[in-house]
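The complex appears here minus one protein chain, its other protein chains still in place.
Let's look at subunit A:
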Amino acid sequence: MSNIPETGRTPRVQVRLVVIQVLVFSLLLTLGGRLWYLQIRNGKEYTDEARSNHVQRVVQPAVRGSILDARGVPLADNETRLVVSASRTDLMKMKDDGKAVLTRLAGVLGMKPKDVMDKVRLCDSQTPQPCWNGSPYQPIPVTNKATTQQALRIRESSEDFPGITAEPTAVRRYPAPGKARTSQVLGYLSPVTDEEIQKAKDTDSPHLRSDQVGRSGLERTYDKQLRGKAGVTSYEVDKLGRVMDQTESDPGVPGSHVVTSIDARAQAVAEFELHAAMETVRKETDKITGRPYEADAGAVVVMESKTGRVVAMASQPDYDPNAWIGGISAKDYTRLTDKNSNYPLLNRAIQGQAPAGSVFKVVSASAAVRAGYPFNDRYNCSSSYSMGNRSFANFESKGHGPITLGDALKFSCNTVFYRLGHQEWQRDGGMKPKKDAHDWFYRTARDFGFGSETGVDLPNEVTGRIPDRQWKQSFWEANKDSWCKQGKKGGTYVEQIAYESCLEGNQLKAFDSINFAIGQGDVLITPVQLATAYAAISNGGTLYNPTIGKAVISPDGKRIQEIKPKAHGRLPVDAQTIRDLDKGLRSVVEPGGTAAWRFGGWPQDKIPMRAKTGTAQVYGKQTTSWFATYTDDYTIVMTISQGGTGSGASGPAVRNIYDALYGLDDEGNQDLKRALLPKPQQALPKIQADGTIEAPEIKPYDPASQLVDPNKKREGGQEPLAGPPPVWRD
């Protein structure tokens, strides 16, 4: 037999059979190549994907750390509440987008159906609060105040409530010990947003969908430390989610506690006294405007002079920080952010700025010394100072004759500083400034820390403003168009000002420098800047960053990370000048000084008090009251917007705070048993290994306890003045 077939295998068929064979084997090669590509070349990628595919992560959120006061009293902690949450993912699967379920839920919870639906809708630019600005895949809390009965009803008839859960959950709480709300300082939390999750994805503290994030105050500054790290247990699951195996478990790290230098008792006193002072002046009539004082806002800072640590910080108006817990209600949100709300979320101690007024004179006195004017030389305190055809008067046009700079502080004499400011302006070249102009007044203001952040450990501190040449120029460039449009020669006051500003608003004029020398004009300062500067005078010249956080302590108390006081500069004057300033400020509370009438009976020999009053004029508003004081231990600064004079509006309140700290009564007798904090708190609170925190009990502040005669009316305000002290206004 032959190998060659006789029929059926024409060359055409033969060739085509070869073609078929080639085609077939190229198909098989393709498969082999693709298999190699998937398994060998890209195998790792798919292995990872496979792992994430069948691994289900169960997250146990870390309990957020507490914020403690200096002695361990919790200002912010957690409590277990029954939280009812709705899963949007489940609700959206229903035909009516879950309306029926939410309505039923509202019935059980005793809420309005609309309120429930508002809470679970997602926030966008058009949606007003309340709405959910967290992840849409995370259960959205409807209420955290469910009763056990409500939770049971939801759980027992779970078929009526698909997508609704009722679980005990740790919920943030702001207990306000001794009525110390500490609102703006503590800040608040809100759910993490998708953007933040993306941003923090590759950092060492990634966010979970269920995370709450600090939005302001200490909650924001120390968010990372407080938040800890959620525990994650990974389970191997099949497609239907049945657990096959537990693969790995990361127990997570509970959030650390942040110990602050705040003393809850002092905080409560500060809050009470600030509020009381504002209430008092609202009952008084402003002699300039003829209306009662508005006292629309106020702030007080109590700081340790030698460290910059903040013992108390209050801002009015304030709010109850618990309003944020579990999603804020529409009413509450409006109340906090509305145009008519007067913005209680603002921490005026670091975010409120106003012209300084006479508390600025320590800067001017220092600037004069730097410019070569000896502190103890005599400068004429005339009743008014004339420049060209303008006359700048001392308040009440009272003169004191030739006095030292120390006495100029004591009497708060304007004309001494007008003259110095004007002379320096002329020496710098006046309207044709020298190239190397000293600008001592402006430079000294900056060196005192004004015009820039103090570095306080709270977010969104504002800088205030030092209206020097550069600022004038840039401000003019930014505004000249609108000024030139609005300005009219010989028009109304505003039009005339605009007209002048349009023409030469970029020039630093004599008028500006004269005003600046007494802290008026365009200068703006914040209470915390002022406190930092006065504390520096008290401690010999160091400008400390105001700090509230004192230590970060692990929940078992074992790891303690102290936050040391940090300085950001020194006062630009020598020790002698600081001593001179100190002496001058001391004389302010002594007979003849502008604050003396507020410190009757003060044990000046035992606890030397230094003070400076300030009454800043704000165009179109009532005057701002400033009061800056310090002892060797503490610096207290208080301000009340549209509150009248420095000593008048803020004086009694500040003294009451000192009385509480040192245990003094209104006649100056010290009772150390009653003293809240005669010396700054040094030791950190003890946190036991089991997590318990030893904290003393707090009794609310009783203002009457400081009165020798309990029947006497609390002193306050400007009203009880029978006759004003010699110079009660600066």
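To be clear about the criterion, a residue touches a chain if its C-beta (ideal position, glycine included) is under 8 Å from a C-beta of that chain, and two chains touch if they have at least 3 such contacts; residues count from 1.
FYI, contacts and distances are computed from a predicted model.
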- Item | Protein name, per the UniProt record, of whichever chain is missing from view ("Aspartyl/glutamyl-tRNA(Asn/Gln) amidotransferase subunit C", "peptidoglycan glycosyltransferase", "Ferrous iron transport protein A" or "Sugar ABC transporter permease") | "peptidoglycan glycosyltransferase"
- Query: Where the complex has a chain not shown, which of A:T30, A:T289, A:S474 or A:Q576 is the residue touching it?
  - Reply: A:T30
- Note on the structure: On subunit A, the omitted chain is touched by residues 1-3, 5-10, 12-14, 16-17, 19-21, 23-25, 27-28, 30-32, 34-36, 38-40, 42-43, 45-47, 49-51, 53-54, 236-240, 244
